[in-house]
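The other protein chains are all here in position, but one chain of the complex has been omitted.
Each chain gets a letter, A and B, in the order it is written, and its residues are counted from 1.
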Amino acid sequence: MTATTPLWEVFIRPRNGLAHKHVGSLHAADEVMALQSARDVYTRRGEGNSIWVVPSAAITASDPDQTAENFEPTADKIYRHPTFYDTPEDVGHM
Amino acid sequence: MAVWEALLELADDHLVLGHRISEWCGHAPMLEEDLAMPNMGLDLIGTARTLYDHAGKLEGKGRSEDDLAYLRDEREYRNCLLVERPNEDFAHTMLRQFYFAAFMRPYWLAALNSADATVRGVAGKAEKEMAYHIRHAGEWVIRLGDGTEESAARMRDAVEALHIYVDELFDSSDAARMAEAAGVLPVRADLRDTWERTVSEVFAEALLEQPKAAYAQRGGREGIHNEALGHLLAEMQVVHRAHPGARW
Partner (left out) sequence: MYSQGLIGADGRTEETPEFLARFQKRIDAEEKIEPKDEMPEGYRRTLIRQIGQHAHSEIVGMLPEGNWITRAPSLRRKAALLAKVQDEGGHGLYLYSAAETLGVSREEMTEELLSGKAKYSSIFNYPTLSWADMGTIGWLVDGAAIMNQIPLCRCSFGPYARAMIRVCKEESFHQRQGYEIVMTLAQGTPEQKAMAQDSLNRWWWPSLMMFGPHDADSQHSDQSMAWKIKRFTNDELRQKFIDATVPQAEYLGLTIPDPDLKWNEDKGGYDHGTIDWDEFWRVVKGHGPMAKDRIKARKKAWDDGAWVREAALAHAEKRRARKIAAE
């Protein structure tokens, strides 16, 4: 088995004013080459003006087995949404 | 001698190097480099096309970019010897790219003030491309120079092998001198200090030393090439020449 080159996650900001968005991953030995490879692989068609690279191993993810306990309890908190409340039509948009 | 011939020299440099680096496509050491090298090749071929087109117009004999690229023999090609050197290995390839970009970046920066509008246009695009080539090839020179024992030895071999083709970068042919006098192209000899600085910064990190002055090889601008160029051109031109006058 040959040595493995670390995996990086790539985030690109399409233009100023927008957030960096995950676009894919790549392999690189260090952060400098990871950035250059991200530029060469993921911005060949003018996809963005800023790149982040993060070692994939540095990402901590929520556990899919806990999806229900994490995310379902919010479903019935409908009072957090504006449509929960009645306002008279006469007062206009609020 | 005329200004258009100086543009032809420049175009040949870019096409031949672009062709060389395109030879790697599909055979790179890692997939990420299979994308990085074509990017550099496409930059170079793009610049060559604009320069051929412009040279053809200035010559005024109706020769197109393809006429100039595909219908001249090695004695008529005017590229410097550095760019035609075979790829050999990844160390040679990256060093060749780095040397060339380290020369062309200040060249295009100086050409931003050219008396010729097309040259100014090319310069504005190409100086950024060359800045990136310096970074990408330069980072590889550093990694190979200060990597493993094997990579360091290969990098030193590349330095030794390519060293003798450096001086020619700074020579101006008669045509280039005309273009320089007319304010169309920058004076090549003036760029030596900048080149040395760029190279020595990267070499310091790469733990490489520049060899002492050696006998420099010259001749590309007069069409006196190494034998490798003839094979490159034979391959590049074979289809085009087999069908005279055809459109592609």
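Criterion: a residue touches a chain if its C-beta (ideal position, glycine included) is under 8 Å from a C-beta of that chain, and two chains touch if they have at least 3 such contacts.
Everything quoted here is computed from the prediction, not taken from an experiment.
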Contact with the hidden chain, among B:Phe90, B:Tyr132 or B:Tyr165, goes to B:Phe90
Residue of B:Leu17, B:Ala48 or B:Leu191 in touch with the missing chain, whole complex considered: B:Ala48
Could you tell which one of B:Met1, B:Ala204 or B:Val238 touches the chain left off the display? B:Val238
Considering the whole complex, not just the chains shown, which residues of chain A touch the missing one? 1-5, 7, 23-30, 33, 41, 44-45, 61, 63-65
Which residue numbers on chain B touch the omitted chain? 15, 19, 22-23, 25-32, 34-35, 38-39, 41-42, 45-46, 48-49, 52, 65-66, 69-70, 89-90, 142-144, 146-148, 150-151, 154, 232, 235-236, 238-240, 243, 245-248
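The rule we apply is simple: only the chains that are shown with their structure count from here on.
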For chain B, which residues count as touching chain A in their complex? 30-32, 35-36, 39, 132, 135-136, 139, 143
As the complex stands, chain A meets chain B at residues 5, 26-29, 32-33, 36-37, 39-41, 44
